[in-house]
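A single protein chain has been omitted from the complex, and every remaining protein chain is retained in its original position.
Showing subunit A:
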Amino acid sequence: MTLHARLVVTRPAFTLDIALDVRAGEVVALLGPNGAGKTTALRALAGLVALSKGEIVLDGHPLHTLAPEQRPIGMVFQNYLLFPHLSALDNVAFGPRCQGASKAEARRTAAALLERVGLADRAAARPRQLSGGQAQRVALARALAVRPELLLLDEPLAALDAHTRLEVRSELRRHLADFGGATVLVTHDPLDAMVLADRLVVIENGAIVQQGAPAEVARHPRTDYVARLVGLNLYRGVADGTRVKAGELLLHTSEHLDGAAFVAFPPAAVALYRSRPDGSPRNLWQARIDGIERHGDNVRVHLEGPVTAFADITPAAVADLDLTPGQTIWASVKATETHAYPA
């Protein structure tokens, strides 16, 4: 059940062109900003969007020549799209019925699946009587009921409130681990992607900009979008030994590199000073405060200057430093807190 796909969808003013390989049992998350083309990619895998070019091959069998109803897929839609006129049980039994199972047989399959997602007691409920978390689980059961070889999930947690999300996320992770086929899920939430996926594929403007294991992507972001998602300051420059020239700033790093390089450091590594500090931290620059906002328990300061950067400091530090937007300030980062890697 290995998926191999090259998806090309051409629209006026937008082109999606990505290659995707997913092994059996692997969960791949397509991560990207709104309008990047991740949902289009998923719909193309399902056959709901026609490919302009490319192919979809599952276990050596071409899929792209088949209509959606003939593809061995299960799909969980954003907002779930449970049929409002059918009970939870009949929603789940819908797929098996279409595959030729008798009514009783389909209902047995559906009941077993509802049991597995912990909703045996809600079998008779209509979708509008279900909570968001319950509807999500029914949608998952419905997609699994057709015994798919390829499972597609479109923003499976986006419609849930924060608390339910936490619960459903870990549960979904368990179900995905049990699933033997290939799974592709689409999300714009980095946390969902990191928790649920074995591998991240980051899409921007219809193209893959980075892919790898979640920890790898989190440590080594390669675009501003990914850096923002994983909460790092990221600069691209040219390395010469332990120095990287990023824009007008020369950053000292602990790693040895040559040629094009990225330098990343967490906002919490940035220290701020009202006047030029004594001693000499290796990386020091003068910045203008562009904005100040709450960020969790800390305060995030947006810095303009030779490079734009975020600095996370404590509320007490904000008061001590008497920071206001527009103010000019000194920022520093220790070389040991930066991380440089080849671009």
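Note that in this section contacts are C-beta pairs under 8 Å (C-beta built on N, C-alpha and C of every residue); 3 or more make two chains touch, one makes a residue touch a chain; residues count from 1.
Heads up, the rule we're going with is that contacts and distances are computed from a predicted model.
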Protein name as given in UniProt for the chain not displayed, "CRISPR type III-associated protein domain-containing protein", "Phenylalanine--tRNA ligase alpha subunit", "Molybdenum transport system permease" or "Clp protease": "Molybdenum transport system permease"
Which of A:Val8, A:Ala24 or A:Leu81 contacts the chain that the document leaves out: A:Leu81
Contact partner of the left-out chain, one of A:Met1, A:Ala24, A:Leu48 or A:Val209: A:Leu48
Absent-chain interface as seen on subunit A, which is shown: 46-48, 67-71, 73-75, 77, 81, 83-85, 94-95, 98-99, 142-143, 145-146, 152
